[in-house]
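A protein chain is absent from this complex, but the other protein chains hold their places.
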Amino acid sequence: MVTGNVRIRNALSESKPGIGTKLGFSVLYAVLIVVAALQLFPLVWLLFFSLKNNQEVFNLPPLSLPMNPRWENYEKVWSAGNIDVYFFNSVWITVSATVITVMLGSLVTYAVTRMKWKGSSLVLGLFMVAMMIPVHSTLIPLFSLFNKVGLTDHPLSLILSYVAFNMPITIMILLGFYYALPREVEEAAIIDGCSVNRMFFRIVFPMTSSVLATTAIINMIYNWNEFIFVNTFISSDSYKTLTVGVQNFIGQYTTDWGAIGATLMISILPILITFLFLSNRIVEGIAAGSVKG
Amino acid sequence: MDKVLSNKKIIALYVLPSLLLILAIVYIPIVLTAYYGLNEWNGIGAMTFVGVDNYLALFKDTTFWNSAWHSLLLAVFSGISLLLYLIVAMVLAARIKGANLFRKIYLIPMLLSSVAIAQLWLKIYHPTNGVLNSMLESLGFANPPAWLAESSIVLFALFIPILWQYAGFYILIYYAALKNIPASLEEAAKIDGANALQIAWKIKLPLVMEVIKVTIVLAVVGSLKYFDLIFVMTDGGPNGASEVMASYMYHEAFRAYDFGYGSAIGFFLLVICLAVTWVIRKLTASKDTIQYS
Partner (left out) sequence: MFRKKGWMLLLAICLVLVAAGCGQNSNESNSGSKETAGESGEKVTVNFMHLWPEGVSAGQNKIVNQIIKAYQDEHPNVTIKQEVLDNEQYKNKLKVLSASNKLPDVGVTWAAGFLQPYVEGKLFTPVDDLLSGELNGKFVSGTTEAYAIDGKTYALPLEFNIAPVYYNKSLFEKYKLEIPQTYEQLKAVAKTLSENGIAPIALGNKDRWTGSLWYMYLADRIAGQQTLSGAINGEGSFMDEGLLQAATEVQTLVDSHAFVKGFNGLSNEEAKSEFLNGTAAMYMMGTWELPNFTTNEDIPKDFRDSVGFFKFPNVEGGKGDINSWVGGPGVGLFVAENSAVKAEAKAFVEYFVTQWGEQAVTGAGVIPATKVDTSSMELPQLYIDLFNEMNQASSITLFADVQMQANAAETHLNMIQALFGKAATPEKFSEEHDKAISDGK
């Protein structure tokens, strides 16, 4: 912990470089680079792993280069049918669930942190309790619920579940940010006769773009990788998502790890690109002046 | 101002859609889980109402308390590791060269699904040709342990990938929170002669305090109901040494066909989460919230 603090101090005092600072910087960068290499390791490993067959996966060290890369793993996965359908479903279900969750979550957080009403803490409590149930406890009741309203084997069952189960965590994260937002701006706006809707959409919502990007990334990752609900609520191939593609390579007695690797690689690319894009939205805090204008 | 901010119609408009969704999708399962817990039910045939028998049995069930202890340990470790994530986020949020690239690389592992992470770590921990043991052997350690097969170490061996899996999640949140602090604050403090450590401690930390509190709750609740990697990597074994509450719930409900008892575990898990959250919020309660100004 102590070294960590030293690192921060060094990092922050770049304006007055001295010998100690320079050394500190070298150490800091050395550490940063080593950790970065460790963090890149899984992606590289996954790439290698997707180019091996079962025996090579199990018997060679994980980072050994695939001697004769088995691109046929990718061919096998693509030709194993329905991957394109799964892919498309993953995209639109992930995007819609993420947008709805972040939007609805922001509205709730705003109402809870900024507006004055009885029962706001109760409502918040209700949302918090909702993230405490283990997912396997919900499968049987949820299936029977969707069955009642005719939503089994319907993509809406997935979107509703994703929104509902990610809402609490989304609100929790937003909460920490909303508490720290300055009230002065809103007070001024209200005195100017601004309506609540206008204030939320025009002033508060844009001010939270960092945290919106953060929650969007988190939601996106969760929705993209989810498979228990898909397997339970969906039975038609035309509604299944990409994670099912991975599951399809895990069999009763045998498991084709090369193909699993290839599926994982294919499935991680879109989310990696989106992540790189979204993470640029986490920008410097709003300069105090820009809000007033 | 208060009048505008307590407009009932607006509040209802903002809160009700999400609330109704949560009540339907999450609360019906929660309530039904509590109810199933009062029954003897294999999930297939008729239910027999047995009152609180399952819950009483739970109190005497040493396997359950062992698994609860394991979950609690995980929660403690997750909570402590938050400190490390905060420090990393502070370094990444400092305006040093390449911080942007480092941040992106550091968050890549969180994009991977649990299936991929589990496979990676199984290869690392493999008793004979895993990365870890190969390394230890080449360093001269004869006969390194089989990490996932020894009751005394398996739990801690599992904690590492679990904490690693979530590191990106918390670093991302902290990073966004730190970035949200207006740069003008830091500059003003610098002009006043504050050093980097003081800025971090006196200015940044208080401003992200609400976010930290939220992440503590998220980390603890998330750990208490944790399931994924444990299920894939050890399935709670060997001999229950890595069984946690959620995996025990799953084993009872879905493997042993004791859905009544499994539901009782699920509901009790929720109660424990609720109690722990309450304690955390009491401990971290502060009189006033601090905002950017």
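Order of writing sets the chain letters: A and B. Residues in each chain are counted from 1.
The rule is short, and it goes like this: contacts are C-beta pairs under 8 Å (C-beta built on N, C-alpha and C of every residue); 3 or more make two chains touch, one makes a residue touch a chain.
All figures in this text were calculated on a predicted structure; none of them were measured in a lab.
The chain omitted from view is touched by exactly one of B:Ala146, B:Ile160, B:Ala189 or B:Ile203, namely B:Ala146. When the whole complex is considered, the residue among A:Leu46, A:Ile93, A:Leu107 or A:Ile140 that touches the unshown chain is A:Ile140. Check B:Val76, B:Leu101 or B:Ala256 against the missing chain and you find that the one touching it is B:Ala256. Even with one chain removed from view, chain A keeps its contact list with that chain: residues 53-55, 57-59, 76-77, 80-81, 119, 121-122, 124-126, 129, 139-141, 143-145, 147-148, 152, 227-228, 231-232, 235-237, 247-256, 259. Those residues of chain B that touch the chain absent from the view are 23, 27-28, 30-32, 34-35, 42-46, 122, 125-128, 146-151, 154, 234-235, 237-240, 251, 254-259, 278, 281.
Following the convention adopted for this analysis, only the chains that are shown with their structure count from here on.
With centres taken as mean Cα positions, chain B sits 15 Å from chain A.
Listed in rising order, the residues of chain B touching chain A in the complex are 1-2, 4-8, 10-11, 13-15, 17-19, 21-30, 32-33, 36, 43, 83-84, 87, 90-91, 94-96, 98, 102-117, 119-120, 123-124, 129, 131, 134, 169, 172-173, 175-177, 179-184, 195-197, 199-200, 207-208, 210-215, 217-218, 221, 224-225, 227, 245-246, 249-250, 253-254, 259, 262-263, 266-267, 269-270, 273-274, 277, 289-293.
Looking at the complex, you find that chain A touches chain B at residues 1, 4-5, 7-14, 28-29, 32, 35-36, 39-40, 42-43, 45-46, 49, 59-63, 104-105, 107-108, 110-112, 114-117, 123, 126-138, 140-142, 145, 160-161, 163-165, 167-169, 172-173, 175-177, 179-184, 187, 190-191, 195-197, 210-211, 213-214, 217-218, 221, 225, 243, 246, 257, 260, 264, 267-268, 271-272, 275-276, 279, 282-288.
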